[in-house]
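One structure, as structure tokens, below. Some questions next.
The complex appears here without one of its protein chains, the remainder shown in place.
This part shows chain A:
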Amino acid sequence: MSLMEIKNLHKSFGGLTAVLNFNFDIEKEELVGLIGPNGAGKTTVFNLITGVYKPDEGRIFFNGQDIAGLPPYTICKKGIARTFQNIRLFNDLTVLDNVKIALHKDVPYSLMGAICRTPRFFRGEKKIEDKALEYLKIFNLDNKKDEIASNLPYGEQRRLEIARALATSPSLLILDEPAAGMNPQETHDLMNLIASIRERFKLSILLIEHDMSLVMGVCERIYVLDYGQIIAEGLPEKIRNDKKVIEAYLGEEV
């Protein structure tokens, strides 16, 4: 059984159809890319999966459960985490607190316990802190744990966002243009990082990306979206030579 299966997803904003008849599936521990020209509807698809938008029609099965239209925090608890195209960190908080917030869904003490400062609270806080540091360590951010998130350089903010998403312990990680604004060296490092977290956490990754070297380099399977519709699907080599895809990106031959 696939981890997530999307059937006939449809979304329009007023007269504009953003996603039309979208079908998609991803296996456990698979790394899938979603590409397409600007305005093709890629981010809309992400927003539909994570519950930011409610689909007009269609079903999204995650672990066999229909999650279409559920609120984002419920979808997160079911095991889908994401990053954003334009970084959305908790800017005024420290790097450590950013990750701690993602760990809140499994908070090991009650509200009353927090107010009364029970021993359970202190143990729980210690546990949360250790766990958060563990995630920061993977991304080489543990020495910056007390920095304010917005003071981090761009590349580190990107990494912190991925660390924060991972801290919600997802089984599907959705990355919305993780290499945006990175130089080739940083992109290359990111590629390795993505491959290594998939190994380490045994999770599926869905990736939107413009950087073709990144997509072709790491993705096992690629979907191509244009005008809200899938125009091609398959292995990277197949996509590279697909006529429709080349047309969509470069325009038709005259």
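A few comments on the model shown:
Simple rule for what comes next: a residue touches a chain if its C-beta (ideal position, glycine included) is under 8 Å from a C-beta of that chain, and two chains touch if they have at least 3 such contacts; residues count from 1.
Keep in mind that, in the parts below, contacts and distances are computed from a predicted model.
Considering only "PEGA domain-containing protein", "Lipoprotein", "ABC transporter, permease" or "Copper chaperone PCu(A)C", the record for the omitted chain gives "ABC transporter, permease", by its UniProt protein name.
Across the entire complex, the residue among A:90, A:135 or A:223 in touch with the chain not shown is A:90.
Screening A:13, A:73, A:154 or A:249 for touch with the missing chain picks out A:73. By the touch criterion stated above, the residues of chain A touching the omitted chain are 50-52, 71-73, 76-77, 81-82, 84, 88-93, 97, 100-105, 107, 109, 111, 114-117, 121-122, 124-126, 128, 164-165, 168.
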